[in-house]
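Left out: one protein chain. Kept in place: all the others.
In order of appearance the chains are A, B and C, and numbering begins at 1 in each one.
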Amino acid sequence: MDFEYDARTTELLGELGAFMDEFVYPAEPVLAAQLADPVRAPWSVPPVVGELRAAAKARGLWNLFFVDNHGLPGEPGAGLTNLQYAPLAELTGRSVLLAPPALNCAAPDTGNMELLAQFGSPEQRERWLRPLLDGTIRSAFAMTEPEVASSDATNITTRIERDGDEYVVNGRKWYITGAMNPDCGVFIVMGKTDPAAEPHRQQSMVLVPRDTPGVQVLRGMRVFGYPDEDHGGHAEILFEDVRVPAANLIGEEGGGFAIAQARLGPGRIHHCMRALGIAERALELTCRRVNSRVAFGRPLADQGVVQDWIAEARVRIEQARLLVLKTAWLMDTVGNRGAHTEIQAIKIVVPSAVEWILDKAVQAHGAAGVSQDTPLAQLWAGNRTLRLADGPDEVHKRSLARRELRKHR
Amino acid sequence: MDFEYDARTTELLGELGAFMDEFVYPAEPVLAAQLADPVRAPWSVPPVVGELRAAAKARGLWNLFFVDNHGLPGEPGAGLTNLQYAPLAELTGRSVLLAPPALNCAAPDTGNMELLAQFGSPEQRERWLRPLLDGTIRSAFAMTEPEVASSDATNITTRIERDGDEYVVNGRKWYITGAMNPDCGVFIVMGKTDPAAEPHRQQSMVLVPRDTPGVQVLRGMRVFGYPDEDHGGHAEILFEDVRVPAANLIGEEGGGFAIAQARLGPGRIHHCMRALGIAERALELTCRRVNSRVAFGRPLADQGVVQDWIAEARVRIEQARLLVLKTAWLMDTVGNRGAHTEIQAIKIVVPSAVEWILDKAVQAHGAAGVSQDTPLAQLWAGNRTLRLADGPDEVHKRSLARRELRKHR
Amino acid sequence: MDFEYDARTTELLGELGAFMDEFVYPAEPVLAAQLADPVRAPWSVPPVVGELRAAAKARGLWNLFFVDNHGLPGEPGAGLTNLQYAPLAELTGRSVLLAPPALNCAAPDTGNMELLAQFGSPEQRERWLRPLLDGTIRSAFAMTEPEVASSDATNITTRIERDGDEYVVNGRKWYITGAMNPDCGVFIVMGKTDPAAEPHRQQSMVLVPRDTPGVQVLRGMRVFGYPDEDHGGHAEILFEDVRVPAANLIGEEGGGFAIAQARLGPGRIHHCMRALGIAERALELTCRRVNSRVAFGRPLADQGVVQDWIAEARVRIEQARLLVLKTAWLMDTVGNRGAHTEIQAIKIVVPSAVEWILDKAVQAHGAAGVSQDTPLAQLWAGNRTLRLADGPDEVHKRSLARRELRKHR
Partner (left out) sequence: MDFEYDARTTELLGELGAFMDEFVYPAEPVLAAQLADPVRAPWSVPPVVGELRAAAKARGLWNLFFVDNHGLPGEPGAGLTNLQYAPLAELTGRSVLLAPPALNCAAPDTGNMELLAQFGSPEQRERWLRPLLDGTIRSAFAMTEPEVASSDATNITTRIERDGDEYVVNGRKWYITGAMNPDCGVFIVMGKTDPAAEPHRQQSMVLVPRDTPGVQVLRGMRVFGYPDEDHGGHAEILFEDVRVPAANLIGEEGGGFAIAQARLGPGRIHHCMRALGIAERALELTCRRVNSRVAFGRPLADQGVVQDWIAEARVRIEQARLLVLKTAWLMDTVGNRGAHTEIQAIKIVVPSAVEWILDKAVQAHGAAGVSQDTPLAQLWAGNRTLRLADGPDEVHKRSLARRELRKHR
């Protein structure tokens, strides 16, 4: 057992840290200004993001998340393990609107790239994965539906029906992250191909180009008031008799549930890694704030309750990080399925811990904390969704508990 | 000791309930549509609010909050006690964007009206209080500043300097609720007239018409992404050499701190009363949602954890309401100062309880809970600010604790 | 609505307060010394308790709990309402080992007396209720069993079988409070007379004198290490072919479940009333401690975290008390069944609140807090059992939630 990062990680942390200092943090006010520009094309990605992407790619800080090349030619990823990637992803979380897209390591593209690498046909890889890895297009993952509890995938109502050489898609999805962005080229859509099959073999996934007739991107859904315009928001999409070639099926018919499960593991740990960076940033901002603000004759930092928050924040971060790192190590050593319990554990624990820390950061900042002048409120809102996205906490807890209970029957 | 509402309260609850059913709840989607109208004048109050105000006034559901007439001619208020008003205010909280303004019972006008009734000169009452009571103008209260911890009023930096027959105001304020609204006619501004006086005699308040030269309403501050455009938002305002007649001073020089304290008691309890209505609405929405949503083969309502939330919500509401009612009763019987501890207690306890309930309501609604399709996320955000507005919880807890500690020295 | 105690309550609070000051608090160290006396007869009630009982009876501070006389001759109770009794019971909670038995208002006798008054035959009243009201015997209530989840009364396994003119009792009970006391004259035993009946008609109750052949009082059960020797502890009892006359049946065969339900309402609120007095005592002790202890150069009372505890304690007590009082008022005005939701609510909320306060009191006292030199640890342990006795919190929450859910179906 050894708690030290290896040399490769340490080296990359140095490089990424320098990139954050030189490019990313200075770009934060630029992003805010570009987003506030009244003549900006709706939902277009602000130019500063593209500039950062170019700079990161030039430095080789690109596709670090891509742990398994799955035999792809050219070895597009950096060849890292999950354990090596974890602290890097955390570091990008410190500027979570900018750094992950800058490195082509932002959701949902990351999950979609992994999915295509693992399950896509050679043609699908060539047509969709390649430009995603190159960063020339973006993508979205269309699973959640407004009318049903989507945490239970068997509830999904969107239909994907075979009709000759085509699949016909009908259904309504929402909170499809990134899909408002006009540059988003393709959706991976989950639907039912065979409602009569056994529950976990009813679903399939197809690739639907965004400009396919019948696709109606209706509106941007909000997250506690935020449209999240920086990255293409969260769309409500109506699919009406949308026809795609049969070759757009990913994997096999009835394989949708299994693919979704395979996609979710890495996606969840990536969220958790970044969330730790958010927490570190929030804690740093809190410390700076309370060291400098004075009330009733002394800095807020002298208040016992404020100190209690800071100590709690530190110990929660330390614990959560170690569990994330161990989970990454398990994924590397025993595989994503072997790390199932730990992936659920971090999915349960990290968003809650980070939410608590952000809440205290908001409180320490007073009105500024809920405003657009600090990143805290928006970070809070984004993090809050992690408690219900990809399965709400309650589903994961129940599942984890049942495995624990089976040990002692 | 008797826990039954009196006849007058019960009668008014019936009338107000009918008004809510007939006018207010049906107006909720109208408000949403009017706010979303792309050709709306920025920050203008949506027409449906005016219609509701007319309807409420016609029914005598007007200025119910105005407990003490302070000898005003025409007895503008309904002559209620705080205890009688409390359940009515709670009921308006069930549709908190619409019902309080409909009844001319919305912050910050309510506090400003009370302030002017209690401390205003006859001329000030005639010029500003009268139209506020009539509902022909709106107002704002400018106290919080961006650069200092405003929970400690001695920190305030805005200057109000006497210069001949005028006062000259210089300073920066933010989160001035209602001030983005072009119909907002007047600001009550807190600033320092004598920085050399003892700490609680340095501050004074002056009335500043919104169109006075030197007043710059800079921008609308956000609350977790929400501009709160329905009621005039929360402005950042710069006062540069703003000159008002000396007669615009409220009360006496050095009296600002005492006036602010007097204003805050009723303001805090009003927030708490309405927050209980928010909680009841959220709990009702949660019950409806979990009764109808099915996951893993049964309604969410069958989940033990969901039942735990609902039971907790109910017992927290019941407890908090009783404390609010007792506080109102104390204000009626021993006065606002005599109810100081209880006012602090509800300020501490109600927003936290309601936040917890709203959080669970959001979680029960999944993605819909964070969206613009249910009121929950916006209600959460608005309620969250109550934990830091009018003094953060931590300040009130410390103050309350010190009085408790003095009992047993 | 009115939050003032009536004149009778205020007068009795004065009399009881004087009795506490003059007799009860001074008796606390006497009780401790008598309990520690190595030559004391095992499980005998310390003499000081008898002395206090005599003093209380002489002052008319006796059987105050006995709200409903049920037509008993001589009107043994004080004729109070639940609402009038509530603050008196709270006051006895401040010295919970001494004051409730001193006033003949201690569990389980109170519940047993009410049960006999309501459901007992004239003969049962004469033989058992009369001496209980006079205070010449004590009693116990034997319901909980070690082998089954007794929160579900249908689980009960003890058999009560009719055999001619007798009932024959076989079964094992535990945590039968008061039953180790040799002066405990009678047990009310719950068991099944007809396991084939519908679930809530299987149970009956019989009176079993403690000296009946076949009754084996096996041992005193502990509560976090405490034997609770002051009041007869908590016995494990084996009933082997215990025969009692058929006339010892309370009410009718199959009526046991209904009688138990009727008994539990008042029992639960009495526990909650007293628990509030425990909390007030703990808060007072905490304030005194932190005002006087110095660490790192200043009193603990100056620590922000300690102040946070004290403020939280105060607001939790205030809220909980109001809910208890409202529940008492409901019991008086709409009856125990009409107050069902509120009785569950206080059962859920009061023990948890008091536990929290006691935990902080322990922490503020350091090692003394867990020791025998302050009452805090023992009070904590006793209060902790309230979260699982008479139905664990989880059962009450589920039940309360289901009624709430039905409102919005």
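Following the convention adopted for this analysis, contacts are C-beta pairs under 8 Å (C-beta built on N, C-alpha and C of every residue); 3 or more make two chains touch, one makes a residue touch a chain.
This structure is a prediction, so every number in the text was calculated from the model and none was measured.
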*asked:* Of the residues A:Lys57, A:Arg219 or A:Lys397, I need the one that contacts the missing chain.
replied: A:Lys397
*May I ask which residue of C:Arg8, C:Arg222 or C:Arg409 touches the chain that does not appear here?*
C:Arg222
*Tell me where the left-out chain touches chain A, residue by residue.*
1-6, 9, 83, 283-284, 287-288, 290-291, 301, 304, 306-312, 314-315, 318-320, 322-323, 325-326, 329-330, 333, 341-342, 345, 348-349, 394, 396-398, 400-402, 404-405, 407-409
*asked:* By the contact criterion defined above, which parts of chain B meet the unshown chain? Give residue numbers in ascending order.
replied: 303-308
*For chain C, which residues touch the unseen chain?*
144, 146, 148-152, 155, 174-175, 221-227, 293-296, 300, 303, 305-306, 362-363, 366-373, 377-378, 380-381, 384-385, 387-389, 392-395, 397
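Everything below uses one rule, namely that only the chains that are shown with their structure count from here on.
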*Please decide if copies chain A and chain C contact each other with the same set of residue positions, more than half shared, or with different positions, and reply same or different.*
same
*So how far apart, in whole Å, are chain B and chain C when each is placed at the average of its C-alpha atoms?*
44
*Distance from the CA centroid of chain A to that of chain B, rounded to the nearest Å?*
37
*asked:* On a C-alpha centroid basis, what's the spacing between chain A and chain C, in Å?
replied: 54
*asked:* Which positions in chain C are in touch with at least two other chains?
replied: 304, 306-308
